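Every protein chain but one is kept in place in this view of the complex.
Think of it as A, B and C in the order they're written, each chain with its own count starting at 1.
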């Protein structure tokens, strides 16, 4: 067990030294994107300064270094999620959203036909909804939604009915709006019992808890660099080698081919089949550094730390605002992460966030790319505060102080 | 006219200080990817250190700064290519290859039907071939190739015949193998005379010469950040607003929607319709810095400098190797850029490059993602040396010295 | 907090708390148009009655922040019962207020080209341009109105 100190993490993150309107920044938007430690920023700078070159296609020194760095990132990521087949199962995309498009438009287009059901949930991010709608337009699949209960959990009471005709169950490990942590192991068993596969949107969960694709017994995992202390411009798509192997190409171009003639082409094998064009090389270097950094912290430490922050915050809203601030998400702290959506009575989320900004508090107002969930609860938007490994109780203090002002101003 | 000095450029590029096997690096692989000046590397580091946040969806200070930085990059890029409709015509993708997939699978899928012809050339990069083959699979379009003459130019002698049934002409501004600069203005007139549109693969040309989409009268322009002193992980797609406006969505997810319901979605308008998920924010910051840097150098200076280097090199190969080293590309230096492909008699390109590596010379052996062109000339691969604004005659000197060794070794 | 007071003027908070012209019109005959701000989830539905070149009636429903709601309310009060050319002129002036400011923000000067008096109460929204991300909130109702007018006269 590594010893964990959020203060030590803070010291590694340059943006936390910033002042906003002469106040220290209070960063509570990690569910949207995380801040980066120097280890990540510097790894990318050093890459550009010393060894930037295109990968795969050259024999000179810096090109082999760049290739080794890029492929090394694949290894690290494979290890981080315990991919059984190792680096050969890791595809780098530009973000989680592209990974979902790859899932829908390569695996989905090949394996799903009219009438087949893709089961998602009402709490999914648009990234796990819109690609399925697009696939529906071309193939006639059905996109079905697992309802969300009034206490913000997946309603699996009618799971047998829900699973009828389902070929793929695709759900978030953790909701980016509610903080709800879904029972992935259970859902995997459910899917497999019905002969379906399961895909997990790990965009939130992978950054905040240990993820073991073998232990979870899942078939696809998707996540994104910029939410796990890594850079923008890189996402991950994981599936087992035996599935990856059968997936047809997605984007076409250089790097993903074995041969191109004037009359056709032959796709390459392995992850590169899905990596058309010059890949995100510096971004892979940054992601590798982020993974190492997180492993250094210990993911169980990260989970415990953020859980404690969330539990503390949840207990304080009621006390402080006597019901004027409603939590949109589970009130109890079991199976719940550090994402807290708020509805402030009579004050629009945009206005709340605007007032909070004046206190240096960074929170996100809006639908959080989860409009079906918003509609489910009759909301247009929420104010969302979310924690990272560098967050402190002090951040909650400032949040509560600023919220108090917002309530007063529009009261 | 700005005064231009390649030595001053070199001083800005940290990788040029590297030693390879105790020799200074001789970087001659700019056609594959360029090196980055400190201005670009530092802009990205500073972004992560000070203002990284997700764009578009928040009101707090760093989020507005990040949004301004991202949208500011769009403005710079629009200005750089003289986009008539400004920033609203610039779509950021992950690389030129994704941009071509967007062209084929959004504009192409909507506007092309069975029997319609997309006219490319035998000298195209796979990025401008494979997406059309993929579209052919789903729509039955015809993909036709403009032949390349024995002196490495587009053979337009039968242009009327070639243009029959063509809806889109899609060609490279400059070949990444031959160095040939294609007559884009002329081709645009040809396409328009036949009621076709024209797309230009500017991956090579935009980095080495001034590009004005209005003066060229083209309809689509595609290029990539990492070949123009910018970072990996970002590409550009430009088209006129009236065309962009009619293009259906491509990748689906957050950010590209106006609304999502459980029964369907409405796409957003403008470039964001094609930017699903968290975009390459830091990469846009880096590209912005690269564009400013290039504008500071003056693109006409860059063109002139690289042209002089190519002319000097071309004149020296024959003298030095008495025909044992053949140039695969135009021998004359009109309409020709700083990309020089070589065929060394009796020595495979991989072996040439391996020997060159020992001299710190970075060149690329291979098919350069242009297999149809390789077949056209009965080659499996070439050795390619290519110049950038930071190249010097000294680089050519080392190249020739190292080539001499390779020839001797396998002689 | 000076900054904030600039944005949230009393008039704005008043129109937010008591919005004018809330409600629906039967459509048809009225024109009904929807507007979204995809980035923040704000929605608006505008109903228009155009009769003989005059915007005879306007009603609105929807949800949004104080800026988008008060802007809609202020807009409805400013255009209701006005001849269409005058409505269009008001729209143009308001849009100029939003963009002029945005581009001259750095200079922090007064919006020379915009006649603030012509805007009446609408001028209260000028503080918005100091908060560029909120401009979209302020213009949502206006863009929806433009769309509605185009449909009404089509």
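As a convention for this text, a contact is a pair of C-beta atoms (placed from the backbone, for glycine too) under 8 Å apart; a residue touches a chain by one contact, two chains touch by 3 or more.
This one's a predicted model, so the numbers in the text were calculated from it and none came from an experiment.
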item	value
Neighbouring displayed chains - absent chain, whole complex	A, B
Of A:19, A:215, A:258 or A:331, the one touching the omitted chain in the full complex	A:258
Absent-chain contact - pick from A:59, A:73 or A:213	A:59
Absent-chain contact - pick from B:6, B:251, B:290 or B:355	B:355
Touch residues of chain B, complete complex, unshown partner	21, 348-351, 354-355, 358, 365-367, 371, 374, 380-381, 409-410
Interface residues of chain A (partner: the chain not displayed)	56-59, 63-64, 67-68, 257-259, 266, 268
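One rule holds for everything that comes next: only the chains that are shown with their structure count from here on.
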item	value
Intercentroid distance (Cα basis), chain B paired with chain A, Å	31
Geometric centre distance via CA averages, chain C-chain B, whole Å	44
Shared interface positions of chain B, touching two or more other chains	57-59, 63, 257, 259
Touching two or more other chains - residue numbers and ranges from chain C	39-40, 131, 134
